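Note that one protein chain of the assembly has been removed; the remaining protein chains are unaltered in position.
Then we have chain A:
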Amino acid sequence: MSGGSVILRALGPSVSVQDMGRPGRMAQGISRGGAVDPLALVEAAALLGSRKPLPALEMAVSGGRFEVTAPTRIALTGAPMQAELDGRPLRWSASHKMEPGEVLSIGAARAGTFGYLTFAGGIETPEVLGSRSAHLAAGIGSALESGARLPLGVDPEPDAPALVLTQDDRFSGGTLRIIPGPQTGLFDEATYERLTTTEFTRARQGNRQGVALESDAPALTSDKAKGLASDVIFEGDIQMTGAGTPYVLLAECQTIGGYPRIGTVLPCDLPRVAQAAPGTKLRFKAVTLDEADALAPRWEAQLQAQRAKLRPLIRDPHDIHDLLGYQLISGVTAGRELEEENG
């Protein structure tokens, strides 16, 4: 039995299939890749009742128009974006039912950068090296083009009720917890101190490989960085360019680099970096290694935590365009559903 396919119409500039990536291949020169905000895939799995994260469409800044050829539930997670199904506004961070012939329109992000569209049966494009993720920097797969069709798996529970989830806010910048890394000792104490007392702004330069940060503070440089042997680099590393501008590496970063790294952002705070839109304020806060290790839950534990936050989706009358056509029971409700939904 086939789950049909999704037809991609009028896509935004950077939409690609992303799953949890290809961990464990650094020795082959391949960084994890996968979703830059893996929490969004975990949220989608909770909303769709999946035991594990599913491959999704990762949409940078804006989405596109989508149709399916078989009924399926979908989940909308990550950066909240304008979304409508056949002109009806759809709640973000929620699951919905989608029928063939309906048009799902996903517009611009209202906050954050990367939104995710997940189908309950998963996207069944071929795996490469154990993952369906496009790794643009490594030349594995590519961004999707308008007009393409992707095969979908069968929704295992098409009649499951629509659900909603209060998102962990990671779309408006804030504090990034860091630990020292192998090259922290190359920087003097004053420079390190400045890293943790400066307010940074997410610069315009940024993609799935990493984002640059700006500030008014003097450059964060090390005079011991010259002639440094190239070394392994990974997601979360705060790499200092020659000009002393911090660059936080993300899922699709290279695996070896020559610039020194002043520290590493904890994996649990990386979605906050990936999602920061240009202009967003970010700060660094040093934590101990023990604190960091205690904050490193696997996705299984994260999924458990997200499941506990699920609530049934009750449609907001404001979102129902033909409200007058509905038979409202004397116009009286307890009103509590809306509070819960908005709470």
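Brief remarks on what is shown
Basically, a contact is a pair of C-beta atoms (placed from the backbone, for glycine too) under 8 Å apart; a residue touches a chain by one contact, two chains touch by 3 or more; residues count from 1.
In the analysis below, contacts and distances are computed from a predicted model.
This complex has a chain not shown, and the name its UniProt record holds, of "Electron transfer flavoprotein subunit beta", "Permease", "Allophanate hydrolase subunit 1" or "Cytochrome c oxidase subunit 2", is "Allophanate hydrolase subunit 1". Although one chain is not drawn, the whole complex shows that of A:53, A:153, A:173 or A:236 it is A:236 that touches it. Note on the undisplayed chain: of the listed residues A:185, A:279 or A:312, the one touching it is A:185. Within the complete assembly, A:138 is the residue of A:138, A:248 or A:273 that touches the hidden chain.
Residues 23-24, 26-30, 128-129, 137-140, 179-189, 191-192, 224, 227-232, 234-237, 254-257, 264, 266-267, 288-290, 292-293, 296, 298 are the ones on chain A that touch the missing chain.
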